[in-house]
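Can you read through this structure? Questions will come right after.
Here the complex is missing one protein chain, while the rest keep their positions.
Labels run A, B and C following the written order; every chain starts at residue 1.
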Amino acid sequence: MHDLQAPLVGRRRVARDAFVLGFRAGPIAREVRAGQFVNVLLRPGPLLRRPFSVHRTEGEIVELVLRAVGEGTGRLLELREGDRVGLLGPLGRGFALDPSAGRVTLVSGGLGVAPMPMAARQARAMGLHVCWVHGARTAADLCSEWEGDEICWATEDGSRGVRGTALEAVPEPAGQVLACGPLPMLAALARRWPEAQVAVETVMGCGTGVCLGCAVPLTSGVYTRACTEGPVYRAGAVAWERLPAPAHAGWET
Amino acid sequence: MHDLQAPLVGRRRVARDAFVLGFRAGPIAREVRAGQFVNVLLRPGPLLRRPFSVHRTEGEIVELVLRAVGEGTGRLLELREGDRVGLLGPLGRGFALDPSAGRVTLVSGGLGVAPMPMAARQARAMGLHVCWVHGARTAADLCSEWEGDEICWATEDGSRGVRGTALEAVPEPAGQVLACGPLPMLAALARRWPEAQVAVETVMGCGTGVCLGCAVPLTSGVYTRACTEGPVYRAGAVAWERLPAPAHAGWET
Amino acid sequence: MSDARDGLTPAGPLEVGGVHLATPVMAASGTFGFGTEVPLCDRRALGGMVCKGIFLEPRAGAPPPRIVETPSGMLNAIGLQGPGVETVIREYAPLWATWPFPVLVNLNGETVEEYAELAARLDGVAGVSGLEVNISCPNVERGGMLFGQDPDLAAAVTAAVRVRTRLPVWVKLTPAAGDISAVARACEEAGADALCAVNTFVGMALDVRTGQPRLGFRTGGLSGPAIRPLAVYLAHRVAQAVRIPVIGIGGITRPEDALEFLLAGCRAVQVGTATFVDPNAIGRVVEGLRRRSTPDGAPPGHRLRPA
Partner (left out) sequence: MSDARDGLTPAGPLEVGGVHLATPVMAASGTFGFGTEVPLCDRRALGGMVCKGIFLEPRAGAPPPRIVETPSGMLNAIGLQGPGVETVIREYAPLWATWPFPVLVNLNGETVEEYAELAARLDGVAGVSGLEVNISCPNVERGGMLFGQDPDLAAAVTAAVRVRTRLPVWVKLTPAAGDISAVARACEEAGADALCAVNTFVGMALDVRTGQPRLGFRTGGLSGPAIRPLAVYLAHRVAQAVRIPVIGIGGITRPEDALEFLLAGCRAVQVGTATFVDPNAIGRVVEGLRRRSTPDGAPPGHRLRPA
């Protein structure tokens, strides 16, 4: 775990309102595994850090993908090159890839693309065949970048690829399934592939395991910490009906 | 009174750690009189606005002079050209110049230079002879700009001009005296020239007269509002021993 | 008078505790002077205002410094500086009588009798639409918050005011009460028409370079966004405890902050500190509530499900 002041070194648009930000943070870039996250400190900015999956790494650079939904993400997208943020990470447990699976399917809804490029690269480095299935509302909301051997698109309005959710576009046999996206998508995915690995989002206080704020309820009845035991879980282990989407901070967010 | 979003359009250093910032705010620039102030809103930034005397105007531009002493002034000096702040003003009652005085002496200690360039210009426009006496700790702390007919410097270490305070450097007869600077200097000045007009600083809540936070005690026993009845007072009217310097927010400020 | 929890308040006119408000958003006492000071406020948005707290006699107020900024908040110890009731009757009430929104007078006393006397003096004065009984000021040596911490004392003040006036009587509560629900019920039983929740929270800040308090009065009252979650909770508790309407106060800056109090069971709200930052804060809050209203005039949220 590192706590660094990392300068913004690049920014590009990858979907409607969605941007990839690159920060120079060598020690984190070198250690991070797919599915892990960093906790971002903004000053001036909101009191608490904001968690983001690591999207890609490029040498010393850690990339995050995000959209403005509130104060923290809004401020992140206002940063100018050279501005520094605090990056704490890598945090959490990432995806566990099974080299014997032969084939891995990445299922991402909307900004659930976040952890996928790293997952795709790690899987290919292990010799796995990577099929990436990516869904969003419309073609303009789809992420314009992808990695892997195959890509399948899905849009709610059918403006690109299959009409429907990413889930409905997954070609069988899926092999090992890794997923990230809105809670309803993950809950549905859990019914189809209980063995899938899913990255979940919760509100976080600390990101380091001390506050117990990031509780994810399991079917076994206990709560686990998304920042420590997660954010990647076996889909079938999560008690989805007891995992609320984070409540809204206001109208504007 | 106007409430504007004003972009930063210029910045220059005028003494050690002291900078003049120019904001485009035509309606305020046109109305403001010497000794009046604006209340500055920073977002992101501290909750309350921060009051600053108007230093000079240049066409549409309102200039302020300041040094970083805390969060608000620190953020102001971090602004880049084009960044906007909220400017509320002009506020308060400025200096009342007496055209029959013949001669006016401006006495400024440290950042007490703030209201003086406007005062010098207004006085000269009325045909008054303007002598500006400016003191600071060392030569490097003296403001490098001045206006008027005559200038006298004073430094505590004698590195430029008279060794001592601005007060000790005032050539007699002083005529009408306008002053701004540290409280002890103003209190001493009040003993010598009770009729002098002094601009005082207090902590402010609103700047518009509603909170009663900016109380200045008068010798008559009442409190008046620096933002409304002030910030310019007759020196002899202020109960200096009951006017505390604003307390410190922390070590760093 | 409809129950605060029966439905949500639209941004339009409404009647609360005997006072006809132009909108549900009012200016809080001590943050809007006597209504003559803030030229930039959109007065069509103003539901009503409560003037700065007054006593029978003029008061000098507390020694400076009177304000200290804290994280997302401010401490104030103004000490109820102000003119006495006679000046209010003579100079301000005639003005208020010509204004399109109601003005309530914030009453303060060191004894029960002083509150009662104030109420009597203001009864029937044109321009005064109601009384807000301040039993919650933390910045005076005697009276103030002490009355608001004890249900019996709170009831005594309320009852004494009630019998001396035909004006609507609102009582402003303090968060320092050990059991704010009990104080609220006591005021309701003593005849209050509405309750205002809440006044400021007592706090202190020290100057680490001198070791002395940063306020002239040593302690002060905390207001601003910092207290909002605490105020929402207390206003909600009060709304659950009584049948008379509750006016929510504490840290409201944005339209959604106002709605939070309305959803918590309040019938109207007051905006204080936000006006210091933005003289038209109330205009913007009302504008936001209007823009977000559903076609039937009710804001877009649902009522808070009882626990």
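Rule of thumb we're sticking to: contacts are C-beta pairs under 8 Å (C-beta built on N, C-alpha and C of every residue); 3 or more make two chains touch, one makes a residue touch a chain.
Just so we're clear, the structure is a prediction, and the values are computed from it rather than from any experiment.
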item: Identified contact with the non-displayed chain, of C:P13, C:P71 or C:P94; value: C:P71
item: Which residue of C:G203, C:G216, C:P245 or C:P279 touches the chain not shown here; value: C:G203
item: Touch criterion as defined above, residue of A:P171, A:P184 or A:G250 at the omitted chain; value: A:G250
item: Residue numbers in chain A that touch the chain omitted from display; value: 1, 3, 41, 46-49, 86, 88, 202-217, 221-223, 228, 242-244, 246-251
item: Residues of chain C (touch criterion as defined above) contacting the omitted chain; value: 68, 70-73, 75, 149, 176-179, 201-213, 218-220, 222, 224-230, 232-233, 236, 251, 256, 259-260, 263-264, 299-305, 307
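As a convention for this text, only the chains that are shown with their structure count from here on.
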item: Chain A omitted: connectivity of the other chains; value: one piece
item: Chain nearest the overall Cα centroid; value: C
item: Distance between the centres, which are taken as Cα means, of chain B and chain A, whole angstrom; value: 53
item: Per-residue multi-chain contacts in chain B, two or more chains; value: none
item: Where chain C touches two or more other chains at once, by residue number; value: none
